[in-house]
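With one protein chain withheld, the remaining protein chains of the complex are depicted in position.
We call the chains A, B and C, going by the order they appear; numbering starts again at 1 in every chain.
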Amino acid sequence: MPQPASTPAKPRIEGIFTPNIVPLLPDGSIHEAELRRYVDWLIQNGVHGLYPNGSTGEFTRFTCEERQRIGKIVCEQAAGRVPVLVGAAEANVRETLAACERYAEYGARAVAIVAPYYFKLSPESVYAYFREIALHTPIDVTLYNIPAFASPIDLPTIKRLAEFERIVAIKDSSGDLPFMMRMIAAVRPMRPDFAFLTGWDAVLTPMLLIGVDGGTNAISGVTPELTRKLYDLTRAGQLAEATRLQYRLLELFDAMLYSADFPEGIRAAVELRGFQVGRGRQPQTERQTIDYRMLQNVLQCILADFGCAAAPAGGCPPRTGNIDQDRISHIAATVVETLRQRGAI
Amino acid sequence: MPQPASTPAKPRIEGIFTPNIVPLLPDGSIHEAELRRYVDWLIQNGVHGLYPNGSTGEFTRFTCEERQRIGKIVCEQAAGRVPVLVGAAEANVRETLAACERYAEYGARAVAIVAPYYFKLSPESVYAYFREIALHTPIDVTLYNIPAFASPIDLPTIKRLAEFERIVAIKDSSGDLPFMMRMIAAVRPMRPDFAFLTGWDAVLTPMLLIGVDGGTNAISGVTPELTRKLYDLTRAGQLAEATRLQYRLLELFDAMLYSADFPEGIRAAVELRGFQVGRGRQPQTERQTIDYRMLQNVLQCILADFGCAAAPAGGCPPRTGNIDQDRISHIAATVVETLRQRGAI
Amino acid sequence: MPQPASTPAKPRIEGIFTPNIVPLLPDGSIHEAELRRYVDWLIQNGVHGLYPNGSTGEFTRFTCEERQRIGKIVCEQAAGRVPVLVGAAEANVRETLAACERYAEYGARAVAIVAPYYFKLSPESVYAYFREIALHTPIDVTLYNIPAFASPIDLPTIKRLAEFERIVAIKDSSGDLPFMMRMIAAVRPMRPDFAFLTGWDAVLTPMLLIGVDGGTNAISGVTPELTRKLYDLTRAGQLAEATRLQYRLLELFDAMLYSADFPEGIRAAVELRGFQVGRGRQPQTERQTIDYRMLQNVLQCILADFGCAAAPAGGCPPRTGNIDQDRISHIAATVVETLRQRGAI
Partner (left out) sequence: MPQPASTPAKPRIEGIFTPNIVPLLPDGSIHEAELRRYVDWLIQNGVHGLYPNGSTGEFTRFTCEERQRIGKIVCEQAAGRVPVLVGAAEANVRETLAACERYAEYGARAVAIVAPYYFKLSPESVYAYFREIALHTPIDVTLYNIPAFASPIDLPTIKRLAEFERIVAIKDSSGDLPFMMRMIAAVRPMRPDFAFLTGWDAVLTPMLLIGVDGGTNAISGVTPELTRKLYDLTRAGQLAEATRLQYRLLELFDAMLYSADFPEGIRAAVELRGFQVGRGRQPQTERQTIDYRMLQNVLQCILADFGCAAAPAGGCPPRTGNIDQDRISHIAATVVETLRQRGAI
């Protein structure tokens, strides 16, 4: 039963929340010290909040116990300096609620819960799932809509879910601007405390323009100072400058997103900012390992342009704004090598 | 062979181009007088140009001869007051080039050519198609990318095609903001005369913000004065007001787009602006005819809010911003009626 | 208004209908003499019927006049030896009905009409479209469902349309076996004269097994004698042998379908059977022209295995059943060449 939204609402969640990656030790376990150092660095560089156990944080590749440990570390390390949203999706509602309790104890501002994935659920089932959580959670809930990976949360479902006081925000990673506008138009009049966060870094400025409250943007884990600057410029109405920066960040975003399986590109870039991220949990072939180093070279050049990294020793080629072209000689070399190995040439 | 882009370029195409619907007589033929009156009205209400034989103009539902007649009427009636882009896609390259010649004679500013449809072509074939046209056309060409209906024109293909001087613009109806940014980033440095037009009305303001030159927006055929105002406000940097208007136009756009098969909703709305549009060429069932009238009622209420139409005689219900809810009693009535007819209740 | 299906029904359409390609002269016009020779050859090699103006026949790339000429040539040349289904889809219902009248005069057994394409229509609109045709056509109609290219005709719509006596068959190119079973289960009890034809050559034997009446298979334009043999073996219950042949034809089908934009692979193979097909109407780049010759080499080797063509002069490599591998040295050569041209190596 939806509760009346009569109690004095907490302020809306807003700003840039970093969905942090998790540094790993050589044996594949969580590198706690480096994670704490990374959290400090992010806060010092201006992000408004943290978001462990998101997609960027590869929550599906950790065990339940590891996810809770990650949430605990980040909450502890943030130590009230910035709010923390913790990803709390577990195998089923009971486990998810148990996780919610844990994160409430750790002092999280709210949890974020992705719609059920693997199975593609109907809107009615998506509603039933979040309703059950909303009715029993001891902590505020952010809906997490990422239709590329999980069952979509459609507009009528969002409207129905916004009737629950415990549901206080939606993070939408579709990047669909009109969809965001439809959500805002439908929900804001009845829930002025409800926050809208975009997870699609490529359109942060346009999203802020049409009224979102902030973003949970993977790119802020790589260039927190620039993402914050983009946010501040847009908020200040300096749109020409904001747009220029958005274009430049788009190039970085595209390079990270489309040159390796997500979120390897993010991990590669965080490493360039000086963190020991370790090898990811998804195994890689030799070819992918080479590609990873190639990509880091490209990323280093982009980051060097921003002044966020030193240029690589070998220097950077004149940039074409075209990752494909920048990598063509590598690809050709790979083909030729493959053929040679197979005895074809 | 790409020509050097050395000749003094014409000014970039820019502004709002209306993809006009075609009024029909009761026998289904083109209602020339009404089309001319409609063209006058659009120009008087501020659109920067016209765009006959677009998707809104249902070019696929007319014969080759009819398409050329429509192009001729619109060019004649515009009479140099505003530029005209004429949709020139025909069954094959030879026919398309013949149409290009015709539209050049009629005084069109350029033609717009949709990527091949029905067959889903590879990027290489899309390139080959437009290259052949670019090499022989006597008139400037606007590429038309509408991946929902036709073979997509991807980014590498656009870059290759921008090497042809005769290709001077792209109209993109994907509504994908980052894709537009990637195109602009890739093409503008080498082709400052190349124009980017968005065909997705729901994001006109954000698109202008990131640098597009204008739009070919179906909604401008319904509310030319408001679309022009949205354009002017955005250009003038009055973004708060522009965004408010964009939100309101989104409601109109959604109602027209998602309550009937495209472009019936546009036709229904143009009729409300005082034009005899006649019945469309796609047959309708009785249920659809009822839905069409229901939709017009909703549209009339939205237009009345804008001051663009009188409210319907029966008055307007309090608006929920939710077409679905506004129509629910109709849907229920339809279900009940259907059941009754089938003897189920 | 659906007519009662009381009149004595004509026998069901059945067997293999060839959706023929159209040979072209060097100037791009229809090569009538070669088309007639091709029709004769197909009939002599055992196909049960012909199907001009299908997707394989690239109906969208001809003008309305050309389509009618193609239909006329095929009907004349068949001369009653086998039935002809003529693709009759035109720009709108009026034009389509005019084409139906023409094909009735030419002696076609029926027309085949693809669901509206370009615009994606709702089921209700698809129904309205075919209903209008069914009510006024002077000739039997075959529905043509090809969801990859045109608006889908879904199951409830097929059931509604099967109430019209003039609609006598459906050609389904989805290749979806359970969908075909659902259609047969729903329609056959009430319309025993209604025929089901599959357009997906890769599953002809399984489709015949579950009860379809025949196929309109592009592969039958390349290997009519083998397609006929596959049909006969399956009908005779010699399923082990039929399945072996189906596997071998799948290799040919895949090579034709996935190595070039449809239907260039079919055209390439028909040429190998001794017909002057000419260059297709869709332009090709130089790279595609090379690919076309490469593909013909592969196809010639496959056809030589069947005894349908001489092996190429250079001989055939040991076949891997893997087109990709067979072409890898070509691809590598192309990459290297491209790099060389760009000065990259």
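The rule is simple: a contact is a pair of C-beta atoms (placed from the backbone, for glycine too) under 8 Å apart; a residue touches a chain by one contact, two chains touch by 3 or more.
Computed from a predicted model, the values in this text were never measured in an experiment.
Summary of contacts with the chain left out: across A:94, A:235 or A:293, the touching residue is A:94. Check A:61, A:81 or A:235 against the missing chain and you find that the one touching it is A:61.
In the complete complex, the residue from C:116, C:206 or C:278 that touches the missing chain is C:206. Counting over the whole complex, chain C has residues 156, 159, 175, 177-178, 181-182, 185-186, 202-203, 205-206, 209-211, 237, 239, 243, 246-247, 250-251, 254, 321-322, 324 touching the chain that is not drawn. Although one chain is hidden here, its contacts on chain A can still be listed: residues 28, 55, 58, 60-64, 91-95, 116-122, 124-125, 127-129, 131-132, 148-150, 261-262, 281-285, 287-288.
One rule holds in what follows: only the chains that are shown with their structure count from here on.
Of all chains shown, the one whose average CA position lies nearest the global CA mean is B.
Chain pair with the most C-beta contact pairs: B-C.
Centres computed as Cα averages put chain A at a distance of 47 Å from chain C. Centre to centre, using the average C-alpha position, chain B and chain C are separated by 34 Å.
Between chain A and chain B, the centres computed from C-alpha atoms are 35 Å apart. Multi-chain contact residues, meaning those touching two or more other chains, do not occur anywhere in chain B.
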